[in-house]
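Everything on this sheet refers to the single structure shown next.
Of the protein chains in this complex, one is absent; all others appear in place.
Labels A and B are assigned to the chains in the order they are written; within every chain, residues are numbered from 1.
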Amino acid sequence: MVNFWVRRSEGIEREELLRLIDQDIAGLVKEKRVATKNFVVYVVDRDKVVDVVKKLLEYEYTRLSVIAGNDERFFRRDFSLTYIIAFDKQDLYIGIRTYVPPHDLKVKSLAKEVRAAWWHERENRDLYGFEFEGLDDPRKLVLPEYWPENVHPWRKDYPYNKPVADWREGQVDYKPIKEDKIDADVVAFGPYHLVNDEPIHWRLYVKGEVIVDVEHRGFHNWRGIEKIAEGRLTYNQIPFIAERICGICGYTHACAYCQAVESIGRIDIPDRAKYIRTVMLEIERIESHLLWIGIACHILGFDTGFMHSWKIREHIMHLAEVLTGNRKTYGMNLVGGVRRDILGDRLRKAFDYLRFMRAEYRELYNMLISNTIIAKRTRDVGILPRDKAISYGVVGPVARAAGLRIDVRKDHPYAAYKELDFRVPVYSESDVLARTLVRLDEVFESFDIIEQALDRLPRGPILADVGEIPPNSEGVGYVEAPRGEDVHYVRTGLYNKVQRWRVRAPSYANVPSVKEMLIGYRIADAPIIYASVDPCLACTERCIVVKAVDNGRTYSWNQLVELSRKISRRMGL
Amino acid sequence: MVIPMQILTTIGYTFAYAVTGLLIAPLLDGFRRVVKARIQRRLGPSILQTFYDIRKLIKLGALAVSDNSLVIGVPYMVFSLSILVTTLIPIPYLPGLNQYFGAISLVYTLMLITALTCLAGLMIPNPYSNAGSIRELLIVSSFELFTAFTIAELSTKLRTLNLYGLATSLLSPVRYLKPSTIILAISLYLLAYIEGGWTPFDIPEAETEVMGGPLLEYGGKLYALMYWSNLMKKYALVGLCITLTIMPPIVSAYSSRLPLVAVPALSYVTYIVFTIIMFSLFSAIEALNPRYRIDQIPRAFLALSVIPLTGLVLGWCGW
Partner (left out) sequence: MSYEIPHRWIVTFRYPLEPLPPPKELRGRPIIDPNLCIGCGACVRACPPNAITEEIDISKGIKVVKIFYGRCIFCGRCWEVCPEGAIRLSNEFELATPNKDDLIQYVVLPLHKCVNCGKPTEFTERQVVRVLTMIQELPIERREELRSKILLCRECKASFLSKPMELRGSEVYEKVKA
């Protein structure tokens, strides 16, 4: 058992805490490396790693953030697994690393006790071939069912552009694990469902209209963006592909990546660049939250709310276009700063827009807050208990709605957030309504932040001189994306390339917890509950291309139409 | 053989009713779209958009998902029944089929439409279709009480249940501004709104929850028929309210002063104008409301049926 959050850590300084941790795990650690100013790596034996992680998670405000596997056979003949734990009140990330020899890739599983490890372990099993002893979920996570068993695409001896053997042959169907064991009806919610903007499959086991169990299969869009970056891009090209991880919060990915590389290269970016990044991040947050508000209204059948919220969103997109040259995918970031300055008349225009949008947003806010049906449909729906929230390591609005006071902007200040004044809304009800309110409130804060940042925009250059990035070092970049903490783990390699780039998008932490939220509620609630975590599968699955499925068994659209025409003809219609 | 004049006019008027119903239902939907678009501050589509949609769907041909003849037959049945319903609207001075139908049979026809839709929805092996049908049945059954009270009120008030009789009996100066009459009017509009499946009561078809419910698996021409029928049902319910509430005072105001030939035409025009206005009003209400959840519905309906009940009691007391 893990005793989550039993030891107080608030108020303890970072050095003090590191000393405490050193004492706690004194006998277990083989080596300690300080990678960057707030990223410390401990190397442990593989049979101890689970204990160490559990011990660290006893501190208050810790989360298992990422488990990053790596193929280090080129350096030291081993594979490695790094469990990155975030200490939110000390602005600290701790990596617990263990080396595993390639002939015996067994590691103990954490997933039963720490739910946050569930997806990470399955992903590492798919991509590197680790075996997690005690992991009771035999399904693949990211790879498709037809993928051959012993081919692991993340290993360095697998080239980034190598196709798998023809996947049409011997195609395997997805086998649900619970279907036989449960006596309930099955409702397939997705992969294609009206409210799913992106494909995800929730298999809802229902009795009447009440959901009794849930199974998830996603990653239909998984493409392996990280491998492309590791394979063929240089440092300064990656921000652009990072931005394309997600169509909504792409800029946070670009920022997180750049921050990771900057922390490795010990680069201090100019103040003006910091402020510009802050402005763009907040513009993106407003844009994303407005998008979410619109979708939520649409799901509740309230299209007027949807249209009004997207109307305001259109203004903010236009502002982004004026400031950066594009509505989305701003293309602003390079390692070391930003590319485009905010100059005089654009600055004035931005203030005009902000004043106008704030007024419009207040109208929308009042309209939504005063609508009784919205409150009725969201109150006490999709509750995620606090202990579950901690175990799943949820982040962002989902965590803040569950009463967890975490926000990367406050806890791990980056860009210019340290110098700006804003509040972090926290609710404790942990239902859909609370999550909605967190987002609604955050938009106001974002308006404040942008105005402050534009007001105080310091003078100076916008791009720092970037020297050589030291090879073979590592760092983490973190950004509070609209959906929560977005972490990038970067390890540099030779020839100006990254050796390992692990993107942990916020939805990757949040979506697994939807399972807990759904059970006990009705089918009618499923769409809004699922939407309440603001799932962004593009991020989670790190994809950019969707492949159409059309083989013997899967009918294409035209075939389907033809088929039903045939029936109609036979029926003489 | 000489066909009596009355039968000829009945046939003529019935035909006119049916054509009106077929054409005005998509047009009204166009109005609905434009009103909603304006409230949502959009330009919105053209007023004829629904006609274009239906044309496109019909062009696609019948797309059947199953060779079960019931599933395929239902759109046709529902469509003809809906046309029947539109001919039953009792516009004063235009006696058509509605002379031979009572309010109860109208309610039964409407229920038959629902029942057929649900039956087809339940036959199709698709969980969303089934869920939608079950929701539809749940709603209809929990709304029964409200409907029953309203009709009882209507009959006690006007001492007839013949549809045309209802409309004409209102023409003789009744006491319009009595509490029970006003409550009756309110119940009628509520009935039209809820039975017509306007948001927040469009739960069976709720797109984002059950993806169109019982209509989910229909495509092409079959869907066009279902869609069109749905529009006609909406229109008929609104039309019924108009003829029973707004029309009588207005028509009785001018009917005595005009030559008898002009009265039906004027009555018809008045009716159309008010239908469009009322439809737009309903659309505006619809635009401002999110959808209820299915389990909140039965309780809400139970509470709502207090309204016609009060009217009934007041009517008995002679207020």
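Heads up, the rule we're going with is that contacts are C-beta pairs under 8 Å (C-beta built on N, C-alpha and C of every residue); 3 or more make two chains touch, one makes a residue touch a chain.
This is a predicted model, so every value here is computed, not measured.
Partner chains of the missing chain, restricted to those shown and counted over the full complex, are A, B. Only one of the listed residues, A:I182, A:V212, A:V322 or A:A464, touches the absent chain: A:V322. In the complete complex, the residue from A:I21, A:I241 or A:L368 that touches the missing chain is A:I241.
Touching the missing chain, out of A:G69, A:G129, A:G331 or A:G484, is residue A:G331. Residue A:Y353 is the one among A:Y42, A:Y205 or A:Y353 that touches the chain not shown. Chain B residues in contact with the hidden partner, per the touch definition given at the top, are 38, 41-43. Mapped onto chain A, the interface with the missing chain covers residues 233, 237, 240-241, 244, 311, 314-315, 318, 321-326, 329, 331, 339, 346, 352-353, 356.
Heads up, the rule we're going with is that only the chains that are shown with their structure count from here on.
Measuring from the averaged C-alpha position of chain A to that of chain B gives a distance of 48 Å.
Residues 36, 39-42, 60-67, 69, 72, 127-128, 131, 199-200, 202-203, 206-211, 219-222, 287-296 of chain B are the ones that touch chain A when the two sit in their complex.
Taken together, the chain A residues at the contact with chain B in this complex read 185-188, 193-195, 209, 297-305, 307-308, 311, 371, 373-374, 376-377, 522-527, 561, 564-565, 567-568, 570-571, 573.
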